[in-house]
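The other protein chains are all here in position, but one chain of the complex has been omitted.
Order of writing sets the chain letters: A, B and C. Residues in each chain are counted from 1.
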Amino acid sequence: MVIIMQPGAGDAEVHGVVERIQSYGMDAHISRGKERTIIGLIGDEREIDFDSIAALPGVERAIPILKPYKFVSRNVHPADTIIDVGGVKIGRELAFMAGPCSVEEEDTTLRIAQAVKDAGAQFFRGGAFKPRTSVWSFQGLREKGLEILSKVRAATGMPIVTEIMDASDIAIVGEHTDIYQVGMRNMRNYTLLVELGKVRKPVLLKRGDSSNLEEWLAAADYIVRGGNESVILCERGIRTFENYTRNTLDLNAVCGAKNECCLPVFVDPSHGTGRSEMVLPMSKAAIACGADGLLLEVHVDPKKAWSDGKQTITPEALKELIVQCRRMRQAT
Amino acid sequence: MVIIMQPGAGDAEVHGVVERIQSYGMDAHISRGKERTIIGLIGDEREIDFDSIAALPGVERAIPILKPYKFVSRNVHPADTIIDVGGVKIGRELAFMAGPCSVEEEDTTLRIAQAVKDAGAQFFRGGAFKPRTSVWSFQGLREKGLEILSKVRAATGMPIVTEIMDASDIAIVGEHTDIYQVGMRNMRNYTLLVELGKVRKPVLLKRGDSSNLEEWLAAADYIVRGGNESVILCERGIRTFENYTRNTLDLNAVCGAKNECCLPVFVDPSHGTGRSEMVLPMSKAAIACGADGLLLEVHVDPKKAWSDGKQTITPEALKELIVQCRRMRQAT
Amino acid sequence: MVIIMQPGAGDAEVHGVVERIQSYGMDAHISRGKERTIIGLIGDEREIDFDSIAALPGVERAIPILKPYKFVSRNVHPADTIIDVGGVKIGRELAFMAGPCSVEEEDTTLRIAQAVKDAGAQFFRGGAFKPRTSVWSFQGLREKGLEILSKVRAATGMPIVTEIMDASDIAIVGEHTDIYQVGMRNMRNYTLLVELGKVRKPVLLKRGDSSNLEEWLAAADYIVRGGNESVILCERGIRTFENYTRNTLDLNAVCGAKNECCLPVFVDPSHGTGRSEMVLPMSKAAIACGADGLLLEVHVDPKKAWSDGKQTITPEALKELIVQCRRMRQAT
Partner (left out) sequence: MVIIMQPGAGDAEVHGVVERIQSYGMDAHISRGKERTIIGLIGDEREIDFDSIAALPGVERAIPILKPYKFVSRNVHPADTIIDVGGVKIGRELAFMAGPCSVEEEDTTLRIAQAVKDAGAQFFRGGAFKPRTSVWSFQGLREKGLEILSKVRAATGMPIVTEIMDASDIAIVGEHTDIYQVGMRNMRNYTLLVELGKVRKPVLLKRGDSSNLEEWLAAADYIVRGGNESVILCERGIRTFENYTRNTLDLNAVCGAKNECCLPVFVDPSHGTGRSEMVLPMSKAAIACGADGLLLEVHVDPKKAWSDGKQTITPEALKELIVQCRRMRQAT
């Protein structure tokens, strides 16, 4: 932490800051300039409250230097984390997770699953528990949906990715899924993250729509610190003033996450754009800037999808997308 | 819902949309213009998936007309909801909830409580469970903090407001609190909202930092639909590009919420600004545009507060603030 | 400026930074910590390029300390700037500028002017040059509109506020206006700001819809540095994800501007909300948190206004608004 004193701050104020720093068992380095004094705190600032120093008399600003995460940082963990699920080495080889937004009736779901498998996807995704803005909207098939997912796995051999909405559902969802998906609304549900740190299944952690890169990586740190190192990050767009697209897909964040942390980074171009005609080009862009995989909404009949039809593509489009993305990867 | 067809859409496409609308048991009204056809859906569009229509062939845009909430709407519930807690009629008389960000050691917490009571606050607030961006930060005193809150109530008679982070904590938190506070990170934790709909204690629902007015009211609808009508809304700032303040306090939303829905609306100027010197003027502004109460961070020694010291005011400042806000209310 | 070196930065990198600082004739203070070295630059960092240091080898971050403005800062100019226009002391007494969005036909405009004067407004506002998103929209009456404004002044004695869109129009607009208004789209039109620094008429400078507080004050510094100290700031809402209102009125910024700089600060609740029913409560909130005046869209028949009818109030509503705002001011 760097503490910048106000122009008029005197010895007493500087002394007060140094004393507070020392009370945490840390050291202070003082730089006296012509106009201002600057104090550097030496030690692990993550464990002390930032504001307890920013609020001291004479302090103009306190600037954090350490990141709010540790275990997922490239400094601590320089090598790429590779996560093996059903033989696919996520983080090393390109991975495609595809399926409907919501799990639907068994036969439709099985047809979609077979079709995305044939198109080249290695994982099946589909939501049984659906977080919905309005209590009046369809909330997912819930337990019945989970059972359909197990049938998909049995029928196709594809590992399953499905959303977990609450810590109390970890056991039941775990019976049917291979990867827990944490949706953007739950990125800051720390109770859930702490509990997912105790399981031994991979977690796909979507970025919150108002969370910056640091906060996203700090959320991953909650899971990894608990002992579960198998976290996959997933960028799915942030909320901005732009309304042509459902969200603003922030591919800068893919690049930044790859640079700053060791985890695989996925992209969800379906939610990131909200428009089916943009899924292909934005998928290619995601791969071009280093994404390790994609999460895609696919339906055999998008216009009959129970949710998110507007951003859903067909299995035929998925097949072409996978071909083009693999070509893109090779060119990179 | 209004469905705007693409310029070139023909009879087959229009027919497809009408058929889909009728399959939901609703009616369609067709307007054929020179350039485009517009179709109006008549019925409760909240129960059907928006995208299932937006994705149909020939559709350019589908525009929702009904709000994603119902029970909290002024249309359905024109009268102000008044919530009586410990004799204070929230929604009718001005209410002040004050205390430290985090519950601290028993003696400090009791001293703060007595001081805010003397200053004129009717409710004591303090966090035992603290949602923190970094797993390395102080996470609250948890159960021990809850017990201290009960002692505060016993000693001062003040009703308690404290944060609930997870549905599984409803019972334990309920033993010690009079009002459940849902923090901004949990506004979209629908499992929690559904469970809070089943209790018979008021809920203070903070607005998510990237949630718009409609989504905020829709979150309140989750609780009210469950049977718990005692919801207090609380604006606490949204996330924007501005970084002079911790958040951008959106007082427009206070006005909007008062117009659109029946619930009392509070403001948290501490988080809404992040700067103690701005708490007084923004409190007055909140009251001036119609807020029913304030949630304030107060500490006997802000620079020693365990968290959020920079935005915390003293009991003396609180006393003056309450005097000025009451004067402001009278002038309104 | 504070320069934070990367963890592994060695003597050569530190030396490189120091050398660069000294090449600007400034001093460097070095703090060596256990993990990192921190270098403080002592001198007026505003005159050197920030990035020329941030890009040096071994530098992790360079953090500015000085603000990008000087003359309008409270540090340099502690006293409030008071601007006398037609006998009204802006910055000391509450001022109301009211009128239609666009200047309309002469008789309508004169009727509006007389009505807002009767309602208690001291200034008449109306746009002759209209910046419009679409080239297909009405662009204002232009020169003809300016002449109508002069007639309003002659008929009512009210000083005029009207928008200037380009530096080349300063002379012609100056013949008809008492205060130049710089719209939000032009806050960063530095050519215009520099030229307005040379005139001797007040400038009302609206905040850009994506400009933060520092950038807004830095824009004012362009004008003041040129010798024109009569700048009035005007907050009119920023662009966020919220679409219930036309913009998000940022009253925090009013407070912040009053604290950081010496200039009068106005609020435009018409554009700040885009909804006529919110103009009164948000006007009161603006006054409650310290605004020095208001800019308001008023029309004798809002639904016939040539532009912005939805956010326009009637003269009767204006009269009531002025009464309530004056009462609010007294209570503050």
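Heads up, the rule we're going with is that contacts are C-beta pairs under 8 Å (C-beta built on N, C-alpha and C of every residue); 3 or more make two chains touch, one makes a residue touch a chain.
Note that this is a predicted model, so its numbers are computed, not measured.
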Requested in this report: Among A:M165, A:A286, A:A305 or A:I322, single out the residue that touches the unshown chain.
Outcome: A:A286
Query raised in the report: For the full complex, which residue in A:S134, A:T162, A:N186 or A:T240 touches the chain that was left out?
Result: A:T240
Query raised in the report: Given the contact definition stated above, which residue among B:D27, B:D118 or B:E175 touches the chain not shown here?
Result: B:D27
Query raised in the report: Of C:D80, C:E147 or C:D166, which sits in contact with the chain we cannot see?
Result: C:D166
Query raised in the report: For chain A, which residues touch the unseen chain?
Result: 210, 212-214, 238, 240-245, 248-253, 255-256, 259, 272-273, 277-278, 281-282, 284-290, 324, 327-328, 330-332
Report task. Identify the residues of chain C touching the omitted chain, counting contacts across the whole complex. Result -> 44, 46-47, 49, 51-52, 54-57, 68-70, 131-138, 165-169, 185-186, 188-192, 208-210, 214-215, 218, 221-222, 225, 239, 276, 302-312
Query raised in the report: At which residues does chain B meet the chain that is not included here?
Result: 2, 4, 7, 27, 29-36, 38, 40, 42-43, 61, 63, 65, 75, 239-241, 243
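Throughout what follows, only the chains that are shown with their structure count from here on.
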Report summary line: chain A and chain B have mean C-alpha positions lying a whole-number Å distance apart equal to 25
Query raised in the report: Just curious, how far off is chain C from chain A if you go by their C-alpha centres, in Å?
Result: 38
Query raised in the report: Approximately how many whole Å separate the CA-defined centres of chain B and chain C?
Result: 31
Query raised in the report: Residues of chain A touching 2+ other chains?
Result: 239
